[in-house]
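To start, the structure itself, in structure tokens.
A single protein chain has been omitted from the complex, and every remaining protein chain is retained in its original position.
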Amino acid sequence: MNNEKVVLDNMSMQRALTRITYEIIEKNKGVNNLVLIGIKTRGVYLAKRIANRLKKLENTDVPVIELDITNYRDDKKEKNNSQKVATNVVDINEKNIVLVDDVLFTGRTVRAALGAINEIGRPKRINLAVLVDRGHHELPIRADFVGKNIPSSKDETIKVLVSEIDDRDGVEITKK
Amino acid sequence: MNCEIKNILIIGGGPSDVGHENEQDAAAFQAFSMWKNIGIKTFIIDNNPYSLLLQEVPASDVFVKNINTQNVEEIIKTKKIDAITSIYGKKEALKVIQRLNKNGILKNYNVKIIGLNENNISLFGGIKDNVDNNTVLANRLLENDIPILASNIINDFDELRSNIEKIKFPVSVKPVNPIKGQYRNVFQNVEDLNAQINDIFQQSKVNKISLEKEVGTYKEIGMVAIRDKAGTKMIISSLEDMNPVKVNSTDSVVFAPAQTLNDIMLQQLRATTFKVMDCLGIKGICHIQFAVNSKTDEYYVLKINPFFNQETSIAAKATGYPLAMIVASIIINYSLTEIKLPPKFNKLTPILQPINDHITVKTPIWPFDYLDMADSHLGPHAKATGAAIGVGRSAEAAFMNALRSSQPSPKDVLPSYNYLSEDDLIEQLLHPTDQQLLILYEAVNRGYSTNDLSEITKIDEFFFVIMKNILKIVKFVKDNPLDPKALLAGDRYGFGNGMFCHYWNVSNQTVVYLQENLNNKKTYKMIEPTAGEFIENTDSFYGSYESESDSNQLSNNSALVIGKGRNHLGPNTAADTYTAEMLIQLHKLGYKTIILNNNPNSVSLIPIISDKQYIEPVQLGEILNIIKLEKPSYVFLPGNRHYLIRELSKLKDNFTLIVLPPDQKNGIWNVPKADFAIDLLVSRNEIIPISTVGFKSQEDIDDDEVDKQTDYYIPFGKDALDIKKIEKMAKNEVQEHQLTGLIQVLFHTNHHTGGYAVSGITPLRITETIFLNEVTGINWIKILMQMYTEHFNPSFLKKLIPSIDSTSRFAIMQIIFPFKSLGISNIPKKRDFEIGAKLSFGKSISDSQKNLLK
């Protein structure tokens, strides 16, 4: 038997993204000054899905910046300076940013992302949206939009699957 | 939208057989015409000579070959096929595509699977296609919390003993990997199980058995649904078998929509159907069979059929939803909101979920009149060879219409079983046969309570209440001869004119006279998918006695074609294709065409090939009413309906009556023997020879009795044959008998002298006419239609006829029989027992014989 357990099925995951989308509209009073930044890899797909939903509701194209934070992580020793930090970059000065990632765990990824964002501009405000908040934050970081809170033990792995690169949508939990 | 697909290969359904008529051919034909309209070319591989596609698809795109991997691979390699589909075929089609998918041929040649896809196609068609025998499919369904009957494999007696307490009876037990056959054994209690369990272990090659919850007495419910690329899902119709699960659906009376399920269960089945389609990624059509227990609210998925079959045909006919056209668009990647239907449909039709304001009932048609040696008991293996539907404004009317359409009586009279003893009746109730409906009727008539009958038969009480209601009206009619109230009550319940004639001992004219003086005249209601909410202009109608009719005279230049109706045995599917061709050709000649028929699987009822369809019993009263409304210029009647021909000939109306397709049995014989024949076209002024044809018996190669001649060869390949002489003898024979149309003159060779003589003359049989079409490349039904409607040009035709007997192309048509499906053997292979045929071409006789097998 495999020890994967589905904690968020396809439908619940769609619903979570839909709700986050509405909450973003609610919090930002519309989408006019909004830029989404997705953290590679799965955060980008989730950000694009949110942008897609915003487009259908508001008929406005919200830009999605793809952020690669490999070089900014404090737990990584070797840095590859030739790697690009961000693609699809637009002007983010004075914008409302929603940073999108799949799982919020220690908070180190988010801190790295904030560092990276600093290099491309100075936004008015940054909010954080995550599909799963699994606890164990090691830094004072909280998400503003959460798909689902999933309490977990440290020896479990939480995996977000997106159909763009995985064979289906969903969130699974595995024991190490 | 879909520029990448230019050429689609359809793998056909193969010869007709038990449980397989023209339904897949009808769906494929509609796909062909839909794709043609948007510039997609259809290729077809099939060896069923009676397929309408073979008649209508350009010859260069038709491959008359057996359906196997090698033949399909060859087509893929030589033609630029972009997409291939198995949803218009049987299991062979599925297997061929599965193999070509597995061995990489499809990928190499860039062929896309449509209808299913490369990921889900391998899930279907396991050893037996029930979900419980297919572990990959079963696991996928279980992962998605879809209730299926999980089997429990027991390895030995030890394991059986330790599990015996847990077994819930009744239980169904099967040998795993059986030595031969695979029959389920149902046990009601542990004693019965003990008595036989050793044998079942021994029937297994691996000495294992499989236990499963027994649901044979549950209701069998079908759901027909579609799903598009955007994931939009819609239920087309629910279908309810009158018989419980243990009787094969093909052999059961079926109601559409389901009649005895409450909203809770209907919604549950609907949600499960959608979930199944989602989790299997089906883009196209799907028919799911469920076992349902209304008392405990349990249900299980029994079988998933992602292709066109007889149930999808019923769903389409019952709702008027243009199912085949929509699915043809969905599988080439249109979403429901993007589909454009022909202009006569409301543009909202594709996305409106069908609803009905009528009820449709299907009854099976049996081959046992011909094959009375076969076991006619109903069980898990299908035995019906045909189907008829009745449509009505009440369950009773729909039921009566279907029942009348299923009976052989030309005069609407239902056979009675009032002579059966009580014991025999109960025996028949417990072990139903093909006569089940009439037996149930008799039981209700004798006053058995509907509740008791339901207990005995495991058929829902509702269906007995329907019968009881009908019998109440039968009594009312019998007790009140010539009473208008009784007449109207009977009419409303779908009684035929013949029934009134029978009960009141009056002529049809009397009944018609009474009906004309009723306040409520015969009305027609449209079969359309919105229950009157939107204005639809679909062309299908059924009879009713109501306050308003939806049908008006179509045209003052119309042709009414009376369909053959029920398919038992014989040239059924051929006759149906013949009828379809008549409609197509009459339309091309400028007539508005009207068809009366009731076989849901037929190609002649495809909505796009006629201008109007009446789905009613093919009986005198119905025909007269249609003639009265439509005032057609021509009425075409099948030759085997002698009573109808007699009655319609009496009419002094303003129409020309033409008997076609001909009666197969209308020959004039010197001796009923033949080994070859010549086919001719005989008009009033000319006799045009077409081709010789050779016969062989599949029984014994030397048998020369006509009714055992079941292989046909064109041309009759004897070198020494003096064609001129034969033609002359044939012409003399024709002149002597004054027949017109397509005529066959048969010859018999004297084996001692080697000389031959004319042995008989007949109208060219239906099956052989279709065969002749395929061999000559000339549509002879078109020629006949031209001839009968005064549009015939003989000199033009003569130029078209290929020179026969000198070509290098030989064709064989071989009749096939339903003996294996019906579990009988040692039956003489006679023409009367035909259920379908296979066709093959070759460079020589031996070459085409080889192709027949390859």
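Residue numbering begins at 1 within each chain, and the chains themselves are lettered A and B in the order written.
What we mean here is this: a residue touches a chain if its C-beta (ideal position, glycine included) is under 8 Å from a C-beta of that chain, and two chains touch if they have at least 3 such contacts.
One rule holds in what follows: contacts and distances are computed from a predicted model.
S.K.: Choose one: "carbamoyl-phosphate synthase (glutamine-hydrolyzing)", "ABC-type nitrate/sulfonate/bicarbonate transport system", "ABC transporter permease" or "Cytochrome b". The correct choice is the protein name in UniProt for the chain not shown.
M.R.: "carbamoyl-phosphate synthase (glutamine-hydrolyzing)"
S.K.: Could you tell me which displayed chains border the chain that was left out of the figure?
M.R.: Hidden chain, whole complex, touched shown chains: A, B.
S.K.: In the whole complex, not just what's shown, which of B:281, B:532 or B:777 touches the removed chain?
M.R.: B:532
S.K.: Looking at B:124, B:201, B:218 or B:274, which makes contact with the chain not pictured?
M.R.: That would be B:274, which touches the missing chain.
S.K.: Of B:5, B:167 or B:336, which residue touches the hidden chain?
M.R.: Going through B:5, B:167 or B:336 one by one, B:336 is the residue touching the chain not shown.
S.K.: Out of A:62, A:86, A:130 or A:146, which residue would touch the omitted chain in the full complex?
M.R.: A:146
S.K.: Which of B:423, B:548 or B:702 sits in contact with the chain that's absent?
M.R.: Of the candidates B:423, B:548 or B:702, B:548 is in touch with the missing chain.
S.K.: Out of B:461, B:699 or B:847, which is the one that touches the chain we can't see?
M.R.: The single option touching the absent chain is B:461.
S.K.: Contact with the hidden chain only, please: which chain B residues?
M.R.: The list for chain B reads 230-232, 234, 238, 257-264, 266-268, 270-271, 274-275, 295, 336-337, 348, 351-359, 393-395, 451, 454, 461-462, 465, 525, 530-533, 546-548, 550.
S.K.: Can you list where chain A touches the absent chain?
M.R.: 11-12, 14-16, 18-19, 21-23, 25-26, 29-30, 53, 56-58, 142, 145-146, 148-149
Basically, only the chains that are shown with their structure count from here on.
S.K.: Distance between chain A and chain B based on Cα centroids, please, to the nearest Å.
M.R.: Taking the average C-alpha coordinate of chain A and of chain B, the gap between them is 56 Å.
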